[in-house]
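Omission of a single protein chain aside, the complex is shown with its protein chains in their original locations.
Right after this comes subunit A.
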C-alpha cells in the first residue's frame, strides 16, 4: 500500500506491506534508529515517537495507520548535535547510562511537558510509567525533569 507521511518535517512516500510496523519503517526505511525495539509487546517504551501531538508506542502501530500523519522521532526534536533543554537536563543529572531507553524517555517526557508545563513528581513518574530503564533507574530522570521545569520558569 502506498502511504505518504511527514517524518521530522520531511515528506516520505513509500510502498509498504500492511504488516510492517511503524517502528520498522522509521528504522529500516527512514534510517532513523533513535526509536528502538526493546520488547515488541508495548511494555518498554523504547519505541516511543510523536504522532501528531501525542506520544505513541510505534511497535504497536502499523505503518499504514500513520498514512497522512506527522511523525517526530528523537532525531527531529532539535537541530543536528543540539540538545533540547530536557535532554540537557538529563545529561547534567546523569539520567542516562547505556542510553537504550533514553530516546523513548525523551519522547514520553517531551509529550508530558507539552501538555503540562509544571508536572509534580507524581505526574512525572506517571509520564514515564510506560518506559522501562534497566540501568539508571528513575530517580535521576525525575530530577532531570524537575531541573528542566525549574530552569524554564
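In this text, a contact is a pair of C-beta atoms (placed from the backbone, for glycine too) under 8 Å apart; a residue touches a chain by one contact, two chains touch by 3 or more; residues count from 1.
Methods note: contacts and distances are computed from a predicted model.
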{"item": "Per UniProt record, name of the chain withheld from view [\"Branched-chain amino acid ABC transporter permease\", \"Methyltransferase\", \"Carbon-monoxide dehydrogenase medium subunit\" or \"RNA polymerase RpoE-like sigma-24 subunit\"]", "value": "\"Carbon-monoxide dehydrogenase medium subunit\""}
{"item": "Absent-chain contact - pick from A:6, A:43 or A:97", "value": "A:43"}
{"item": "Touch residues of subunit A, complete complex, unshown partner", "value": "1, 18-19, 21, 40-43, 45, 48, 54-57, 60-62, 64-65, 67, 108, 111-112, 126-127, 129-131"}
